[in-house]
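Showing subunit A:
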Amino acid sequence: MTDQRSAPPVLVLDHATKRFGAVRALEDGSITLYPGEAHALLGENGAGKSTLVKILAGVYGADSGELLIGGEPVTFNGPGASRAAGVSIIYQEPTLFPDLSVAENIFMGRQPLGVGRRIDRAAMNRAATEIFARLGVQLDPSRVARGLSVADQQIVEIAKALSFNAQVLVMDEPTAALTTVEVGRLFEVIRTLRAQGAAVLFITHRIEEAFASCQRVTIMRDGSFVRTAPIEEVTVEDIIRSMVGRDLDALFPKTPAAPGEVVLDVEHLCRDGVFYDISFQVRRGEIVALAGLVGAGRTEVARAVFGIDRRTSGTVRVRGEALPNGKPLAAMNAGVALVPEDRRQQGLVMEMSIDQNVALASLRRLRRFGLIWRSRERELATTWATRLQLRFSRMGNTVSTLSGGNQQKVVLGKWLARNPSLLIIDEPTRGIDVGTKAEVHRLLDSLVVDGLAVLMISSELLEVLGMADRVIVLREGRIAADLTRAEADEDSIMRAATGQSPAAAA
Partner candidate 1 sequence: MTSDLPTMTPVTHSHSVVENGNGAPWRALLRWESALVVVLIGALVFGSSESPNFLNPTNFFYIGMNMGEVAIMALPLTLVIMTGEIDLSVASMLGLSGAVMGYLFSNGWSIWLAMAAALVVGVLGGAVNGLLVAKVGLPSIAVTIGTLALFRGIAEILLAPRTVTGFPSSLTTIGVVPIPGTQIAYSAAIFLGLAVVAGIVLHATPLGRALVAIGLQPEAAQFSGIRVNRIKIWLFVLSGVVCAFAGILLTLKNASVSYDAGTGLELNVVAIVLFGGVSIFGGRGTVIGVVLAVAIVGALQQALTQMNVQPEVQNIVIGVLLLISVVIPNGGEAIRRIRDRARRHA
Partner candidate 2 sequence: SSSTTTTTTSPTGSATATSVKKGLTVYFIPKDTQNPYEVIADKGGQRALQELGGKVVVSSGTQDTAAAQIPSIQAAIQAHADAIVIAGNDPSALCPSLNQAATAGIKIVAFDSDISCGSSPVHLFINQANTEQIGTSEVDLLAKAIGSKGEIAILSAAASATNQNAWIGYMKQQLKKYPNMKLVSTVYGNDDPATSLTVLQGLLSAYPNLRGIISPTTVGISTAAQYLDTHKSLLSTLTLTGLGLPSQMKSYVHDGTVKQFELWNPDNLGYLAGYAAAGLASGSASLKADSKFEAGKLGSYTVLAPSATTGPSVVLGPPTVFDISNIDKFNF
């Protein structure tokens, strides 16, 4: 470690290991955090970042290795102990109580007390409002958490972590679902915390965020520590090379499209209160992106096309055939596949094995004499695991044991195994590392070249600009613009999405 700091480190994790059965999740987890620094932890999906975090959190006990806090060796026997030692965690998966109020979610177990040790709700709501003000967001502290958008859930998680005033704050991908403005505010908060002497460990797959907010960076690969360096001493390319172990090619490998016949034809699609009069087409061999602000209704359009939600009016045709309303199975049989936004809830059955998840949408095809044969199921899953370079230990393990990026690959495999003619893919690379992201993009590109039609929903502008042949911008449930690849740029999309320029809406 090259750092020469006067203050001693506040937290040191040294050569921690963690196994789950035969899975070596963490081989050599090492990190040193100094007071007043923001420290980025980078690595591919499955590199062991979240496992390291959970060891810091006391959720897992390390099999070996040492943890020092303030120079003293400690062992946590639960999340409470870690928190008592001054470590506050934002987990990768939201950990909210859907039935409780937002404020109570933040202060669970530490609610401000009034007379007679009873909870002082007014004080609690005030405190929550104060934290939200620091984050610059508006959220009613007394509403229940159920029904909060993913972004708002993440905000509550951040607010919760901040409320501890901890000396170490660990954030596992807090920005995955946030907008730029919210990310910016979060960085400001991190700056304030640093000024107060706290250490922040920040995990992200957006490398530029590390440069924007952190002083040092630690890189992990395959469960092991690779290097720690001051941020000024590394470049994006260095980092990627350390993470992936090689150089990456061009980020958006877009092959010029040769659109063929119309595959998806949506006319005057409407779902009352959500979106209105949506008409567009997707052709064979092209990627059409749905862009817009969070809450613009993109996901809802996709759900209605696939038949998860019922549409109020309008028609959806796939290769000329009209799809019945509200019947996902009919859409699937017509050749539509949907990779949903929330892979843990919608994309995967978390407690089912990897192979069964891959096969779940193809069971009818696997049938012989009406029965499913395990060998055919295995074969299908193995084929796709290989093609998507899935990292796993055993096909029979539940998908919940996979890292986020690998889970996303299982969802992709599950749908590609059906050999669809139209792939609807919602937030294809949310929470996915740069290496895998490039792979997903390359995969999409090659699929499109082979004649697939893709409808992509993404909140990442670069992804939209890099991958899409056409961009349809939604605003408040209506189409605000339909741009060709040539017309689409950051400016034109933003104008349409926010309705700033009447010209853009034309």
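FYI, a contact is a pair of C-beta atoms (placed from the backbone, for glycine too) under 8 Å apart; a residue touches a chain by one contact, two chains touch by 3 or more; residues count from 1.
Quick note on selection: all candidates are chains of the complex that A comes from, given by their letters.
Every value quoted in this text rests on a predicted model; they were computed, and no experiment measured them.
Here subunit A touches, in this complex, candidate 1 (chosen among 1 or 2). The part of subunit A that touches candidate 1 in the complex is made up of residues 21-22, 44, 61, 75-77, 244-246, 308, 328-329, 331-332, 338, 340, 345-352, 356, 360-361, 363-364, 366-367, 370-372, 382-383, 385-390, 392-396, 414, 435-436, 439, 442-443, 446-447, 450.
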